[in-house]
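Yeah, one chain of the complex is gone here, protein chain that is, but the others are all in their spots.
First chain written, first letter: the chains are A and B, and each begins at residue 1.
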Amino acid sequence: MTPEWIFGLAGVLVAAAPLVIAVVGETLSERAGVVNLSLNGAMLLAAMVGFAAAVQTGSLELGFLAATMIGALMALVVAFASLTLRQSQVAVGLVLALLGRDLAYFLGSPFMNIPGPRVGPLPIPVLKDLPILGPLLFQQTPTVYISVLVVVAAWIWMFRTRPGLVLRCVGERPSAAFGRGVPVTRVRYGYAVLGGALVGFAGAAYILDFKGGWQGPISGMDGIGWIVLAITIFGGWHPVRGAFGVLLFALLQWLSLVVQPSLPGIPPQVFYVVPFPLMIFALLLTNLGNAEWVQMALSRLPESRRRLAFRILHSLRVSPPAGLGMAFKEE
Amino acid sequence: MRCKEALLPHIRSSRWIEFGIQSLSVLMALLFTTLVLVMAGAPPLEAYRQMLEGAFGSLKRMTDVLATWAPLIMVTSGLLLTFTAGLWNVGVEGQIMLGAIAATGVIRALQETGLPPFVILILAMVAGMAGGAAWAGLVGLLKIYTGIHEIFGGLGLNFLATTLILWLIFGPWKRPGIASMSGTEPFPEHLWLPVLPGLRLSPWTLILALSSIVVVYVLLMNTHFGLRLKAIGKNIRAAHRLGVPTSRYMFLALLGCGAIAGLVGALQVTATYHRLIHAISSGYGYMGLLVGMLANYRVLWSVLVAFFFAALNIGGIQLMVTLRLDSTLSGVMQGALVLFVLLAQGSQARWKPTLIPESRDDA
Partner (left out) sequence: MRVEMRHIYKSFGPVRALQDVSLTVEAGTIHGLLGENGAGKTTLMKILSGYLRPDRGEILLNGEPVRFASPADGLRYGIGMLHQDPLDFPTMSVLDNFMMGCENGFWLDRQRARRALQELARLFGFDLDPEARVDRMTVGERQQLELLRLLRQGIRVLILDEPTTGISAPQRAQLFDTLRRLAREGKTVIFVTHKLEEIEELCHRVTVLRQGRLAGEAAPPYSPRRLIEMMFGRSLSKPERRPALPGEPVLQIQNLIAGDYRLRLGRVNLTVRSGEIIGLAGMEGSGQHLLMRVCAGLIRPWEGCICVRGRDLTGKPYCAFLDAGVLFVPANRLEEGLISGLTLTEHFQLVYPTGGYLINWERARAEAQRRIQEFNIRGEPETMVEALSGGNQQRAMLALIRKPVHLLLLEHPTRGLDVESSMWIWQQLKEQAQQGAALMVISSDLQELLEYCDRIIVFFGGQVSEPMNAEELTTDQLAQMIAGYGWRG
């Protein structure tokens, strides 16, 4: 008999999969220098459209396709406004985040709480029968497998291929990349749209797999996009570290739900927002090493302990791609 | 985009071009909304007619618009302080909520004491301001001492504020007997902020709204405080070097914005809902951000834009009643409007020969 906590952990993976895909998408976009702040709206709208398309056509594939295209389209708007029109990425992203959310709720109201197709589990032959690992890893839905593939592919792409080298260089120092013949703006467009497509796919995965239906404002999805942005930072713009960030996060959230029954005084609504203080806390950890007062405080510690504290903070600290969010003018 | 506008004196001289581009973007936004309506299977023209009707159909409705305009312009004027300092105070939503919580707390604590109602109400307002300022101060502390961007700090605190309200409604402040989403027990009627007879509009709200506009306008245009905020917003490093205490001023801008937002929260509790509910902020915070952006961070323009947005909101309620359309349509229109205006401003600056000296492409 498989113990129950295994299923709990398997559920953590299902909950994490959409976030992992979205984090990788945003990582790619930000590595190229485009901050797509519209994530929250883009994921909601993509999820709604994906669900609607799946309901209308009866095809999950078309649902995912529609969602992916919505995500890519939103990213394209951000890229166009910031790269071609040189508007503030924050302003455009924020407006799109709000607009996407309202659009999703408006257009999605006829689709609320209706039954629709849902991604089913896809057990992998032979491996599924392994003890513990089988139910945990190999009786999952396709989105979980896809999320793992996306992380691995992103890592290989970024660190083992020539286009990946170009991507890292563009984010690091666009002017130098330009000097070596890289069409910086085109590359930025490409990765912003690719990242947006992944984000859209993630939105669909959230509704069509994890949640199993569109419930409008109570889908529990509002805010996910912001968490994805925070984890992208926490992950130091590295796909693998980002994925671990998501897992850690989903695990803590699950644990908070596990302990909930033992704390009857606290209404269940409170537990839904546990991620947000976690998000602040995660950002706190990555930023702490940079704060001057922390360094001053550390310098007063005895040498041995200071070195340990410094090493911990240093390993958590991340430094963004130097060209992040910076306008770059070709000419 | 803020600097662009100030950079190009020759664009200002040809106002009609600017006007043309702005109206073009309004048209595009209208087109976009029409498309959305068609997709939702609603008759667009009828929907627009209903919205107009809903906003201006009667004197009562027009005062409803004003009743929405007043808190909206207050939030916006508060946000102009933080916008000027270059801060994206997305946490304003939570600051409204904290103001509402603090005001409710004061009223609940004092309603049995027999203090004169106006004293309780004033204390509730003050508490609301303090609550909003404290929540904003938290964003400021996170930013100044740990470098967490105000967008993330603010958003996190927004969700925390929502939780806090839910916890209060379902926990310590729940209605006797049943705890539900309908909020806390309403206050006794003598503790409601007086409204004009037969209307939902309170003269006190209007007075507070007008004074917040004036205060923010004078602060930004005619004081050293405002100039320093502007300097920080345009270039924080240079402002610091020139001797502006940047952290302190950013903190003050946040406190000011939070106080105004908290006051709005207190008004929501005392003048509109007379209790604490889950959606106490009515989304005024996010709307205020859009108003500020659309008005290009100018005080006087904000007054008009806020009025327009308020009319959209009230008109949107009518749609829900007559055409069974979700009222988020007004949000769609507002968002689309800001988006297209941003795009239009960008194209204007992009495809026009400018006097801007080319910046070096690398730092």
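Keep in mind that, in the parts below, a residue touches a chain if its C-beta (ideal position, glycine included) is under 8 Å from a C-beta of that chain, and two chains touch if they have at least 3 such contacts.
Note that the structure is a prediction, hence the values are computed from the model and not measured.
Asker: Looking at A:L13, A:A177 or A:M221, which makes contact with the chain not pictured?
Answerer: Candidates A:L13, A:A177 or A:M221; residue touching the omitted chain: A:A177.
Asker: Taking the entire complex into account, which one of B:F56, B:Y145 or B:F225 touches the absent chain?
Answerer: The single option touching the absent chain is B:F225.
Asker: Among A:L9, A:L165 or A:L284, which one is in touch with the chain left out?
Answerer: Hidden-chain contact among the options goes to A:L165.
Asker: Any idea which of B:K60, B:H190, B:R241 or B:R350 touches the chain not displayed?
Answerer: B:R241
Asker: Touching the hidden chain in the full complex, which residues of subunit A are there? Just list them.
Answerer: 160-166, 168-169, 172-173, 175-183, 292, 296, 299, 319, 322, 330-331
Asker: Of the residues in subunit B, which ones touch the absent chain?
Answerer: That gives, for subunit B, the contact residues 2-3, 6-7, 222-225, 227-228, 230-231, 234-235, 237-245, 355-359, 362-363.
Quick note on the criterion: only the chains that are shown with their structure count from here on.
Asker: Which whole number of Å gives the spacing of the CA centres of subunit A and subunit B?
Answerer: Chain centroid spacing, subunit A to subunit B, equals 28 Å.
Asker: Would you pull the subunit B residues touching subunit A in the complex into a rising list?
Answerer: 1, 36, 39-40, 88, 90, 142, 145-149, 151-153, 155-157, 159-160, 162-163, 166-167, 170-171, 179, 286, 289-290, 293, 325-326, 328-329, 331-332, 335-336, 338-339, 342-343, 345-347, 349-350, 358-359, 361-362
Asker: Using the touch definition up top, name the residues of subunit A that touch subunit B in the complex.
Answerer: 37, 77, 80-81, 84-88, 90-92, 94-96, 98-99, 101-103, 105-107, 109-110, 173-176, 178, 223, 226, 229-230, 265-267, 269-270, 272-273, 276-277, 279-280, 283-284, 287-288, 290-291, 293, 328-329, 331
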